[in-house]
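The next block holds one structure in the form of structure tokens; read it before the comments.
Removed from the display is one protein chain of the complex; every other protein chain stays in position.
Showing chain A:
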Amino acid sequence: MSDTPTRDDRNRSDGPAEPDQFLPDSDPTEQVSADTPARGYSDAQKYQIFNKEFMPHIDSMYNFAFRLTTDEDDANDLVQDTYLKAFRFISSFEQGTNAKAWLFRILKNSFINDYRKKSKEPAKVDYQDVETTYNSEDAESEHTVDLRAESVSDLIGDEVATALNSLPVDFRTVIILCDIEGFTYEEMAKILDIPIGTVRSRLHRARNLLKEKLRDYASSMGYKEENEE
């Protein structure tokens, strides 16, 4: 378990506190609250917003957390942290706007601030490093990976999940947000704090990488078929 419960306990009775009192790294909702004025919701309204607008997304949030951390305990901690933060900063959420994107943004920032840096997982590479590696001309021409629609149609969920999990986390994230959660590029840009052009190019590279991973599975299946014949 993380040290988060201690922080929560300490601030439980404080009411609205300054973000830096209990968020040692940075306020995950800072930019959200910067462009939306604080709203004076009553306690009853806060609970209503929480239950009606936040809780319905908890399965999607758990999936996102699990795909980011690839660990059940970390996913539990991350989802709990995210929902407690969302409740504390509920006055910066404008009722009726996109709650799911708002929550995903908090979760993603919490992941970067609290989980990613203490993780020992080697696959968690900073995007800048990866971008340099894959930004070459070679990467552009590699899009015609020797892979056909028919050859991936037999892949099962586990193989797709393994291929996805093997991608660096920044690439994994854009694929989850776009293909699994169905966010628009504009929503993704807000969640990730990057320009739409970067969303587009990162997604493009992420998919090329994923197809390379899937090709390995597809060709291993093809190899088996040849042996059987």
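Observations, loosely collected:
Keep this in mind: a contact is a pair of C-beta atoms (placed from the backbone, for glycine too) under 8 Å apart; a residue touches a chain by one contact, two chains touch by 3 or more; residues count from 1.
Convention: contacts and distances are computed from a predicted model.
Going by its UniProt record, the hidden chain of the complex is named "Anti-sigma factor" among "Putative zinc-finger domain-containing protein", "RagB/SusD family nutrient uptake outer membrane protein", "Glycolate oxidase" or "Anti-sigma factor". Shown as candidates are A:Met61, A:Ile106 or A:Ile191; the residue that touches the absent chain is A:Met61. For chain A, the residues touching the chain absent from view are 8, 12, 43, 47, 50, 55, 58-59, 61-63, 66, 76, 79-80, 83-84, 87-88, 140-141, 143-144, 147-149, 152-153, 155-158, 160-161, 164, 175, 178-180, 182, 184-185, 200, 203-204, 207, 210-211, 214.
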